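Before I ask anything, here is the structure I am working with.
Presenting subunit A:
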Amino acid sequence: MSPALLHGSLQGYILVALLLFVIGLATVLIRRSLLIQFMGIELMLNAANVALLAFARYRGGDVQGTVFYLFIIAVAACEAAVGLALVVALYRHRRTTDSDRADALRR
Partner candidate 1 sequence: MRLTPDQISAIMALLIPGVAGCLLPLAAIDKDQNTQKWIRAAMFFIALFALMGCFFYVTSLWGKGAQPSFGPLRMDRLAQFATIFILITAALAVLQLWDHLHQEGWVKGEALSLLLFSVTGMILFCSSTNLMLLFLGLELLSIPLYALTSTLRQRHEALEGGVKYFITGAVASSCFLMGTVLLYGMTGTLDAAAMIPLMPKLGGDPMVLIGVVLLLLGFLFKISAVPFHQWTPDVYESAPHPIAGFMSVATKGAALFALIRIFPAALVRQEGILQGKVQAALILVAALTLILGNLTALTQTNVKRMLAYSSISHAGYLLLGMVAGTSQAFIGMGFYLVSYLAMNMGAFGLLTAFGLAGGRTTYEDLRGLGWKRPELGFAAVICMFSLAGIPPTGGFYGKYMIFRELIAQGHVGLAVLGVLASLVSVAYYLRVVVALFLEKPLPSAEREASEHPPLVASLASGTVLVCGVLVMLIGIFPGFLSSVFAQRAVQEGLNLLR
Partner candidate 2 sequence: MISTWINTHLLTFLVFAPLVLGLILLCLPQKQAPMAKLLGFLGSLGVFVISLVHFLRMGGHSYVENLPWMTLVNIPVDYHLALDGLNFWLVLLTTFLTPLTLLGTWASLKERSGLATALFLMLETGMLGALLAQDLFLFYLFWEAMLLPMYFLIALWGGEERRYASLKFMLYTLAGSLLWLVALLYLAGKSGSFAPALMAQTALTLSTGIQGILFLAFALAFAIKVPLFPFHTWLPDAHTEAPTMGSVILAGVLLKLGTYGFLRFALPIFPGATLHYAKPMAILAVIAIIYGALVAMAQKDIKKLVAYSSVSHMGFVMLGMASLTIIGTQGAMLQMLNHGVSTGALFLLVGMLYDRAHTRMISDFGGIATRMPVFTFFFMVVTLSSIGLPLTNGFVGEFWILNGTYTSAFGWGRALACIAALGVLLGAVYMLWMVKRAFWGAANTDEHSGTAHLTQDLNGREIAVMVPIVVLIFWMGLHPQTFTAISERPVAELMAPFQPDAPAKMAEVAR
C-alpha cells in the first residue's frame, strides 16, 4: 500500500467506501435478522455517500455531490420508514424478525 492511500488520498476514500459497501452487502447476505439486514442496507447507502463526497471533493468541491448527498439521506430515511414499518407489520403476524423464517412463499 502506498502511503498516500493511508493518508487520505481519493483512492483511500473510495477503498473505504467500497469495503463499507461490501460489508453491508455481506450483512444482508449472511445475517438472518431482518433488522440487521436493514442496517446492512444503511451501510451500503453510506458507502455510496462516502464515495460520492470523496469524488465531489476531488472534483473541485462539486456542489452537486452534497445536494445528491441530501437526497440520499432523504431516501435512506424513506427506506427506514417503510422498511421498519414492514418489519413491524410482519412481526405482528409472525412474531419473528428472522428472514429465514419468512419463507411461506416459495417454489
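The rule we apply is simple: a residue touches a chain if its C-beta (ideal position, glycine included) is under 8 Å from a C-beta of that chain, and two chains touch if they have at least 3 such contacts; residues count from 1.
Selection rule: all candidates are chains of the complex that A comes from, given by their letters.
None of these values were measured; they are calculated from a predicted model.
What touches subunit A in this complex, out of the candidates 1 or 2, is 1. Considering their complex, residues 14, 21, 24-25, 28, 34, 37-38, 41, 44-45, 47-48, 51-52, 54-55, 58-59, 62, 64-65, 67-68, 71-72, 75, 78-79, 82-83, 85-87, 89-90, 93-94, 99, 102-107 of subunit A touch candidate 1.
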